[in-house]
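Next up is a structure, given as structure tokens.
Of the protein chains in this complex, one is absent; all others appear in place.
For clarity, chains are labelled A, B and C in written order, and residue numbers in each chain start from 1.
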């Protein structure tokens, strides 16, 4: 397999000459993903679960097969541990309302969480405890332990990989620790799952969330893994069609999870496209992905070292999927604008981690993030454009 | 414009020979809708709002234009009265959690509501009051008034058209009455908006919900109209990226509506496809749609009258978009199976209105529902297949 | 049991048209016994079907006999076929019979599989009862 072959799978790269280094925000989609959605819309478009006709059964089968595919991808034991949601954010909110709200008072998070893993806990009025980060932005495990001691049986929720700094947390170790203190653990794999094999059994996660659009899949769909043992403790969240056994005006009997959490017409095309995207990742394989992306990171790191006045954050050399930096004396927004004009698409700003930025004393950074389709040449073009931008500003 | 021309717009009808009479569950999609989504995915796929690059701005512009299109379609005064959601069900749940939960104790509904407009009120623990239906299933306005008198300042939420019986409620009149008693009103236009012009200003609705997939649009996207005057009273619901002005660990400052309610990466492709579907409806025009669909209903009604032992519900002759019936002595599921085998796709069952079915003393019905692409011949084929099914069972 | 399965398979093969197969199943549904209302109770009801189906088990000597009924005539016919296959056998014989062997009849496609597969539910019920009666 060559990167050029991979790039050919993505129509986006045929149609334009942009350097896309913003896959951390959303990834491009391979043609096969678009094709299966097109097939649904043109060949067997029907609503699922409720219909007694052939079309509806076909759609239902594909949708449930998609659930199985997500389960396999995450190595869940059973397919009914997988709930389709509209994305990682809605997955986390579902857990906040359906599980944490009534069962916990304290929520422990890392210092690198995305807003989507902070605000739901504020809305549900939990006491939020933030694990200290060390100088290199890695989690302070001693402080984590002290929080666990102080707040046992709390809810722990951690990003596996920081979307802003590419830092990967020792999730398995932290989950084990948290479990020792009777905590339940949610893993936010929104950013990590596209770069590394995520195995819910190996991590022993109680909940885990992903978004399709960051996994080369469509927009508007994500998944939530809920460990089977916890299904009984989960309460209904949103109510509507398809999620029920029996409804009277007095009372509703819900279906078991996952159906209880899939009220209303689901994003059927999205689920089907999502599954295809995961299949696509499987055909490439994480061995290849990790080797290739490591190459990109290494190359970027090396180049970054030679940029004058560069400020990096954390252990950039071992970053996963993305690298963040600033240039002393230059505003990241200026760089974003000038890079854009040079047809290099990166992300500048707070990357939805304002509290982390506050703790670093910055407003934002320039972030480059990779997909499997990026080449060393992409990175080289980026650095050339960065150099020109800096020169223009510093001139 | 001819129906054949319209049918040609829908690839579904090229690829198979099915008679599709289940548009009430989900409608087929015209090629133009699939094309604009494909364009997004292949030409300017990027995340919205947060990016400072050209791609992201392009996507943001299309997404915000889509919002404007929905606003225009519903005749909302301002585009920020439109929130994108994942469907009608999630729109109603949003109102339940974000507005009704803390502001109301009593919720008044009609006797024809979809589960999606019943269960959210049970989950948020409201006292539910059901307006009596008359013999012909129309709402008993006198009873409505007495409920309003008894429970002024409550939340009134009504389907505009019943998805199970095609009955249309006098929403404008009921909204006016409800407002006289200080109530706020949600209109569930999930089923009606594809058949009749929905004008939020004319109806004077406070909230109104629709689903794209029933409007010839994609799955996984819907919209919620929130009257501007009420924005101040709405509270945050789901938290996440994109919905905020400023986040600290202590506190979050939200953006105004609609952004406050659009946390996380949105269904960008879906919004763009949704807007295109509404444009498609506009090009056909409701004059044409209503005239044509009335013809289908009339023809179906006439045929139904001649079916032996048929049981209809309510004022079938004036039904909007769908007709429900049973055959004395035959289970609707048997009919569903046999019709399916004859390549006629209808829906049988409780249609997510179990409480209404209970009040009628039935478990379910056979429902045929129409899209603008259906022909009189479709209806004729359906009746031939129905006749054969009945004969097989009664033989 | 295998023989009964093969007999049905031969019967089914006579039909060129799918609709004829349904006619046949409907016929079986009509011919099959109708349970009295008392037997149509929650205990005998099969969980997980879209419509109501009941299985009553009788034990005569060592052998089990299934009487079935249902709301819908097609499901009733299907239940009848299962009853024919599994009746008049000992619990052990039933448990020893590999349900995979039913696959050749494609019975699960008769009633369109929705989320809860009614056909599988009926089969599960048969094996569960056989186990109880061991």
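The rule we apply is simple: a residue touches a chain if its C-beta (ideal position, glycine included) is under 8 Å from a C-beta of that chain, and two chains touch if they have at least 3 such contacts.
Not measured: the values here are computed from a predicted model.
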Which of B:53, B:69 or B:350 touches the chain that is not shown? B:53
Out of B:13, B:259, B:286 or B:299, which residue would touch the omitted chain in the full complex? B:259
For a quick check of understanding: of A:79, A:331 or A:387, which residue touches the chain that isn't displayed? A:331
Touch list for chain A against the chain that is not drawn: 330-331, 333-334, 336-338, 340-342, 349, 363, 388, 392-393, 395
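In the analysis below, only the chains that are shown with their structure count from here on.
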Using mean CA coordinates as chain centres, what's the gap between chain A and chain B in Å? 31
Residues of chain A engaged with two or more neighbouring chains: 50-54, 56
When you check chain C against every other chain, which residues touch at least two of them? 50, 112
